[in-house]
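Every protein chain of the complex appears in place save one, which is left out.
Coming up: subunit A.
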Amino acid sequence: MSTLEIRDLHVSVNTESGPKEILKGVDLTIRSGEVHAIMGPNGSGKSTLAYSIAGHPKYQVTSGTVTMDGEDLLAMSVDERARAGLFLAMQYPVEVPGVSVANFLRTAKTAIDGEAPKLRTWVKDVNGAMDRVQMDREFANRSVNEGFSGGEKKRHEVVQLELLNPRFAILDETDSGLDIDALRIVSEGVNRFSAQGDRGVLLITHYTRILRYIKPDFVHVFVNGRVAEQGGQELAERLEAEGYDKYVRAANAAATV
């Protein structure tokens, strides 16, 4: 049983006109076995939350804490956080020319486990993970994400999710830019991951569409850098019908008071 705990997190980015606060006090607790969905309008800070937890250098944490089972994640480097059991599936996975998918996956697995995977089972595991997201095995020989379509990049993220099998996975708009088949395939991958029962998922999305395939235990509405409302599956359904307007107006009103 693990817990990812975010307490009163404030995060700024540097802009031309000085630091700008994006996250304004985020509180969130995710336990293993739970699926949390964070939903919110564009510019609400959802992606900033994901990248701040993962440790992207662009974001400065000005106050607050992020801990995993009491361990201070913010004191760790990006790779230490990953080795501690955190995974970020990115909205725009990065191309790394000349580094093959096979080499990348093996290097990452070795780093996470602290030892090289057994060759015979590893090849089988990689092939299986690729087969399950209907990704041609030939992709193993291609450069990481180079020339991949949007859908192929997301499938590759899910392959990594399965092989690295972290304690907590943050999925940043993994559903964006996917057609309906790819959305289903990617969602099934996430469901296989959470079906293990002892893994936590933080699913960040703009649309309710993916929630037809992935059923969250908790839904958080994210507006203006903080959680504006929390609920269950029914909250997502309400958002589908009503949109974010109500929350945006309330946040704007609060800001002008």
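Note that in this section contacts are C-beta pairs under 8 Å (C-beta built on N, C-alpha and C of every residue); 3 or more make two chains touch, one makes a residue touch a chain; residues count from 1.
The rule is short, and it goes like this: contacts and distances are computed from a predicted model.
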Key: Protein name as given in UniProt for the chain not displayed, "Protein-export membrane protein SecF", "Peptide/nickel transport system permease protein", "Chromate transporter" or "Fe-S cluster assembly protein SufD"   = "Fe-S cluster assembly protein SufD"
Remark   = Given A:23, A:112, A:201 or A:221, the residue that touches the chain left out of view is A:112
Candidates A:61, A:96 or A:248 - the one touching the absent chain = A:96
Key: Residue among A:14, A:29, A:77 or A:252 that touches the chain left out of view   = A:77
Ask   = Among A:23, A:38, A:54 or A:158, which one is in touch with the chain left out?
value = A:54
Query = For subunit A, which residues lie in contact with the unshown chain of the complex?
reply = 54-57, 77-79, 81-83, 87-88, 90, 93-99, 103-104, 107-108, 111-112, 143, 160, 164
